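Every protein chain but one is kept in place in this view of the complex.
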Amino acid sequence: MIKKNDNKMHFWQRNSHTVLIFAFLAVLMIIVSLFSDSFFTERNLKNLVLSAFPLLMVALGQTLVLLTGGIDLSLGAIVSLTNVSCVTLMNTESSVGWIPALAAAVLIGVLCGGLNGLIISKGRLAPIIVTLATTTIFEGIALFVMSSPGGRVHSGFRQFFIRGINGYFPLIVSIVVVLLVRMISNQSAYGRHLRSLGGNETAAYSTGIKVDRVKLIAYILAAVLAALAGIYLTARMNSGDATVGKNYSMNAITSSVVGGTAMTGAIGDPLGTVAGVFIVTIINNMLNLLGASSFYQFIYQGGILIAALSLSALRRQK
Amino acid sequence: MLAGENGAGKSTILKILAGIYHADAGDINIRGEKRKITSPEQSQHAGVAMVFQELTLIDELTVEENIFLHTEPRNRFGLVDRKVLRQNTLAAMDRFGIHLDPGILVSRLPVALKQMTEILKVLVREPEIIILDEPTSALASQEVQRLFTIIENLTSLGKSIVFISHRLEEVFAIGHRVTVLKDGKNVDTQPLQGLDEGGLIRMMIGRSLEGTYPAKTLTPNTETVFTVRGLTSSDGRLNNISFDVKRGEVFGIAGLQGHGQSDLLTTIAGLKAYNTGEMSIQGEPYHASHADEAISKGVALVPSDRKSQGLMLDLSVRHNAAISSLSKRLKGIFIDLPAEKQFVQQTIDMLSIKAPNMDSPVHTLSGGNQQKVVLGKMLALHPKVILFDEPTRGIDVESKLEFYQLMLQLAADGVAVIMNSSDLMEVIGMCDRVLVMYEGRVSGILTKDEMTEETIMRFAMGVASQDTPAGNAS
Amino acid sequence: MFRMRKAGTKASNFKLAQSQMMVYLILIFVLLIAQLASPGYLALNHVAGILRLSSFLGIAAIGQTFAILIGGIDLSIANVITFANVIAAQVMSGSDSNMLAALLWVLLMGAAVGVINALGIRFLKIPPFIMTLGVGTIIRGIFLIYTNGAPKGNAAPLLRAICGQSMMGIVSGIVIIWLILSIAVVIIQKITPYGRQIYAIGINEQASRYSGIPTGRIIFSVYILSAVFAALAGYFLVGYTGTSFLDVGSDYNTTTIAAVVIGGTAITGGKGGYIGTFAGAIMMTVLNDFLTIVNIPTAGRQIAQGFIILALVLVYSRGKKHNQ
Partner (left out) sequence: AEEGYKVALVNYSVGNSWRAQMVAEFEAEAKRLQAEGVISEYFVTNSNDDIAKEISDVEDMITKGVDAIVITAASPTALAPVVEDATAAGIKVVSFDNVVETDQQVATVGIDEKEFGKICADFLVEALGGKGKIVVLNGIAGTATDALRWQGAEEVFANHPEIEILGTANADWDYAKGKAAMESMLSAYPQIDGVWSQGGAMTQGAIDAFIAAGRPLVPMSGEGNNGMIRAWVENRDKGFSSIAPSNPTYTSAEALRVAIKALNGEEVPSNVVMDMEVVTPENVDQYYKPDMPDSYWVLTQLDDEVLADLYK
């Protein structure tokens, strides 16, 4: 019995979660705007993008890693490490003083990701425990590089990053990165291989896929995206701080999963992650705009996240 | 052709060829040339492609994505070209006569269709040497026929095929030469012409067997041990199913892939919910909404997919065999370990399971021996109703015979024995009556005298149904 | 019989059985190094002190071991510990007669949290990692509201004595409690049907269901157990801290996971057990203690700790090779 090839059904089958989660995001935004007239102002929306940017980068990286069936808890530490390194290496006098700093930050990202990827693939260790250990290593190195917060940032670089192109520079970078990551994960052969690892690693291996290399690249890509977040924070904070990244790993995992990425691997879409990131960010923004008490914010946060996560359950039970 | 008992080393030697295992000694020569194969990649370069006994598809990818995994057509940006991918898939399907929905997720396919996908995946790689490790164990007869046609085409094109099967008729149907392995050693290689089943069996086990199916000594009596009335599921997969199983009979279920046979068994076993319908065991009303409830009420299912449903692959043979019947061997609240070891040893002996020892992980066993562990686990429950879904998948001739004898013994002891099999010869050979399903309904219940491959197929394809007697339907 | 390289088979069997023993060997090795570097390290009362410190982590890690064995994880542990700590101090208010009441409240809270975790994991099918993280956040909100951020109350003198340096001669009471709990847990994991079923579920949940294991109920109970043991750890911590602190539990998510994994339990579930975790908990305490004593700055200490953990798991918890 061959069923007619029904493309519409397949679209829904593959993208229903992404659609649902964007709907959730939209409902959330509408509810907030009902209670706060400052929500849909250009200023607030720009701020949202600015605040979401680093989490977005880390979460997109985390999504790639999750697709392989892995996890990277060290991304936050990589954010910190690249942030302090970037500040330390910046020459604020020279007009091109930011170039070596940027290059170094990206290189550090590659090295950190490479270390994670190598230990995980060649050492055949569980990603969660490897990255738990490398987290403390990277945090230690960050503290070593900059024992107390400070440093100064190249002002031209900073101006451009935050205010460039009418203040739309971060938005443009976000869109480009999202499209790139989505292309990698959904349209490239590499993306297929990434997912096939998450689906069934042994099967992927017997199909001839270079499992170790695919993994290594995934961790490097994720770390480079984390480095991007670190660089961006350098500009936004106009300084470095060895503790700036510590919440990003967990928030990134939450965002990815809220956005429909399966922690077991293979399933997920970077677009969904975008929605997840904005849900996480808007919860904070909304609690501030609504003036919620500091203590209750934890309850709202947890509650809304669990509600968003229940969406996939409702979908699955059909 | 490669033949041999379970655990003879067939899969192992071929996995060496495919680059999954490494040989410690010995050479591989392909077309007279010595090749070094240490990874699946090298094996592919050497023109070897293998369909593994245990499927290697990625559930979360679609049929076409799986078929072209690692050989994706790319456009000029280096991205996967979906259009070409679809075209190539459809072209390949047409060429090999295997038609599946290219865009469906593999996880939604029944085992047989997964198997066909796997075969297609190997064929599109255009290999010179194609290794098929028990490709037919999950296939029904028409699919097997289709596969044979493909194989014949390929051999006529000069490709070499290595084929493993425990269904001897298949060996003779398409093989040219057969190599028999036993305990990891080469017994002999012979042309199949001039060899008969008996001869092959002798090569495999060193003695002859009295036929493939055991003789029935018991005629079923009229006492009903298990009844199903009007079973209907909400998803429409089952529609008003009714039947009785009599004491001493083996009751068969047959039908084409996807017509609800597995659904019927899982529903009875409490793994799927049903809407309406009643069941009773030896006159007592029976209902189970979970598998553990079904098992405690004496209904056991031997599932079709041993890898995902049957076994905890990383656990030992002992833990696997004992897991369902733990409560039968307790000392207070603790497990009686000596009793457990004794029980597992008995199971190993009874089913002649070949395992290094009872504490080795079950994934180190050969496919057929794994299947026996699943059987042993369920037999330990002494169930009142036992449901077999493709129970002899991958089991060698000798073990099959032993298993059939066991089945008859169970039936004789008053257990309701129900078996779903896509191997029609097996259905005809073993069952006293067979229920044929079509689109979730009972299209007919045939008795032993009515059973032929042809009639079963007619009912299975919906051409005949119980109101239009099989004989004169056209 | 032709020979093949079976990197995984017998070797991995061996490894599996041995990895738990391996932890103990390595622990002894580490202790000897510590003794060499800092004479007096193995002095009786210092060892007793280490055991006492380990016992809190050890008790909290019982729950984490169960959660990881079943193929899940519990990240609500940190906040459950703090909440339990807050409740216990407040209910006890420094009086022995309230100790039992405090214990009951704390266990009740743990059980309730476990139920919520389990509901989300089982019925909403939310991954345990995220569900327990989210519930942890909510618990944090609850105890902040409950305490206004300013906890009060004190440990009962008896509890202080139990968790104190030494109760009966040299060994602290809490160490004895921990030992008893450990033995019970190991027995449950190794020779009761419940334990067996947990391992089976951790390896293959679907096959376990097909085998007639009440998977739903067992997963449910495991998350309850996990939160209950965390709550118990929080309760005993009041005996250690004297009063409650809002960040007393904050490190325990990471340290319990590390103790479990260093102890040779597979993070993917189904393999290992509390025997290893017991040593893992001691190992984590020794590492921390030793790095404090050798007096390197925080940055260096973190780097060293990370590398040591990596080295430990590299020794015995490596996965299978693809081409075994």
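By letter and in written order, the chains are A, B and C; residue numbering begins at 1 in each of them.
The criterion applied here is as follows: a residue touches a chain if its C-beta (ideal position, glycine included) is under 8 Å from a C-beta of that chain, and two chains touch if they have at least 3 such contacts.
Since the structure is predicted, the reported quantities are computational estimates derived from the model, not experimental observations.
A.B. asks: Which of the visible chains would the unseen chain be in contact with across the whole complex?
C.D. replies: Among the chains that are shown, those touched by the missing chain are A, C.
A.B. asks: Where the complex has a chain not shown, which of A:V65, A:A101 or A:L233 is the residue touching it?
C.D. replies: Spelled out, the listed residue whose C-beta touches the missing chain is A:L233.
A.B. asks: With the missing chain put back, one of A:S16, A:S33, A:T243 or A:S310 would touch it. Which one?
C.D. replies: A:T243
A.B. asks: I need the residue numbers on chain A that touch the omitted chain, in ascending order.
C.D. replies: 38, 41, 43-44, 47, 50-51, 54-55, 143, 146-151, 158, 162, 233, 236-244, 246-247, 281, 284-285, 288-289, 291, 293-295, 297-298
A.B. asks: Which parts of chain C are in contact with the chain that was left out?
C.D. replies: 38, 40-41, 43, 45-46, 49, 53, 144, 147-154, 164-165, 237, 240-248, 288-289, 292-293, 295, 297-299
FYI, only the chains that are shown with their structure count from here on.
A.B. asks: Work through the pairs of chains, note which ones touch, and then classify the graph as line, ring, star, complete or other.
C.D. replies: complete
A.B. asks: Of the chain pairs B-C and A-C, which one is connected by the greater count of C-beta contacts?
C.D. replies: Higher contact count goes to A-C.
A.B. asks: Report, in whole Å, the distance between the mean C-alpha point of chain B and the mean C-alpha point of chain C.
C.D. replies: So the centre of chain B lies 43 Å away from the centre of chain C.
A.B. asks: In whole angstrom, what separates the CA-based centres of chain A and chain C?
C.D. replies: It comes to 30 Å between the two C-alpha centres.
A.B. asks: Mark out which residues of chain B touch at least two other chains, giving numbers and ranges.
C.D. replies: Residues 20, 39.
A.B. asks: In chain C, which residues are in touch with two or more of the other chains?
C.D. replies: 322-323
A.B. asks: Tell me, which parts of chain B touch chain C in their complex?
C.D. replies: 9, 12-13, 16, 19-26, 38-39, 183-185, 269, 271, 290-292, 294-296, 300-301, 303, 308-315, 319, 322-324, 326-327, 330, 333-335, 337, 356, 359-361, 364, 377, 381
A.B. asks: Touching residues of chain C toward chain B in the complex: what are they?
C.D. replies: 1-6, 9-10, 12-13, 187, 191-193, 196-197, 199-200, 203-204, 206-214, 216, 270-271, 322-324
A.B. asks: Give every residue of chain A touching chain C within the complex, in rising order.
C.D. replies: So the residues of chain A in touch with chain C come to 119, 123-126, 128-130, 132-137, 139-141, 143-144, 147, 201-202, 205, 211, 250, 253-254, 257-258, 262-264, 294-303, 305-306, 309-310, 312-313, 316.
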